[in-house]
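Only one protein chain is missing; all other protein chains are in place.
Presenting subunit A:
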Amino acid sequence: MNIMKKSLKHRLAILSDAAKYDASCASSGTVKRDSSRSGGLGSTEGAGICHAYAPDGRCISLLKILLTNFCIFDCAYCINRSSSNVERARFTVEEVVWLTLEFYRRNYIEGLFLSSGIIRSSDNTMEQMVRVARELRTTHGFRGYIHLKTIPDASPHLIEEAGLYADRLSINIELPTDSGIARFAPDKRPGEIRKSMADLRLKIEAANEPTLQTKRRKRFVPAGQSTQMIVGADGASDATILRASSRLYGGYQLRRVYYSAFSPIPDASKNLPLIRPPLEREHRLYQADWLYRFYGFDIEEITSARPDGMLDLDMDPKLAWALAHRERFPVDINRSAREILLRIPGLGTKTVKAILSGRRHRRLRLEDLQRLGVSLKKVKAFIVADGWSPHRLIDSADLNHMFQRKPEQLALL
């Protein structure tokens, strides 16, 4: 084969194109460390940094590439599946290390997100990915962010070593139901994926136990694990997707579940639906995910508004919930508890915190909310404030209408 004759630039194009369908690009949530005393290169300071944005609105924080896009699996939704005629390439370990360091030195990136098609065996693939991370950390003193995608049935010792170098590890669950995986990713075994996540959770918890000898905890995957689900490739409803997420959060303490609206890929499999899910659906799923994790909502509360288990594309899920539960409103912002305030459409966690802190010192009016950056148009109907009561606004039949979005120009396709 003449694979190795392709230039580095050409292969970079192929192997980043192959990696772009993975939505995760986070570089946050890890430990603080830097190179000022240790020498070397790089730092992580808690908050992630997005170094660029592509015209698809996605942030570019990490060098997100595949080690190779050769793959022995044949997952229908994936650009790299074995039955696709996409151009193939591979990097050497040294090349990935070089690219990461040189990109980092120019401040293009926060670090590396390395994934790979599965070549030969799972262990062989995982071993090469671990080598990249080891080289970066030990040979080059690299203190930037490293995210490795793990291969479900790789040997435990490889996962353990990966966890010593990586800030985050992830395995993609891909589809919300076992039957969906069986249909579209016949080589993947959902049980194995869950077991890998369970193993990783136990390893992370074990590393966090202070040992008898020292109070210092072992550094092991400090930014935790995450996963991705593809939305719209199978027929799963939003409720099914969100229930799957809640099981992943509860069972394996995932930091994030990423939702990726299925996107047309070059040389697509004919088994896939021809209709592309609206990008808005992905956005609504993220909003619902947030309501579940930070606003005290139950998945069933969020998804029960419609019989088909789909979220309303035209309004955010909190507003949809509030309109379906008008008996709970209006809420007095000067008296109600935090949990109740969090359910008011248009108020985020930060605003609620500011309200709780501010109302200890003075009674809050609509103007106060406005100065906190709240859209009065959105909250007015749902709240009572000093000098303001919505009267019958909450009962008016055309309240839904008030929140309808103006029709927008259709997106591509």
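Worth pointing out:
Keep this in mind: contacts are C-beta pairs under 8 Å (C-beta built on N, C-alpha and C of every residue); 3 or more make two chains touch, one makes a residue touch a chain; residues count from 1.
Note that in this section contacts and distances are computed from a predicted model.
Set against the options "Phosphoribosylformylglycinamidine synthase subunit PurQ", "Type-4 uracil-DNA glycosylase", "ABC transporter permease" or "Response regulator receiver domain-containing protein", the UniProt name belonging to the omitted chain is "Type-4 uracil-DNA glycosylase".
The chain omitted from view is touched by exactly one of A:V221, A:L369 or A:I383, namely A:L369. Although one chain is not drawn, the whole complex shows that of A:R58, A:R134, A:R326 or A:K378 it is A:R58 that touches it. Annotation for subunit A: contacts to the undisplayed chain at residues 8-9, 12-14, 16-17, 19-21, 34-36, 39-43, 45, 47, 49-60, 63-64, 72, 74, 82-85, 99, 102-103, 105-108, 141, 177-178, 187, 191, 194-195, 197-199, 201-202, 243, 246-247, 249-253, 261, 263-270, 276, 279, 292-293, 299, 354, 357-358, 360-362, 364, 367-369, 371-372, 411-413.
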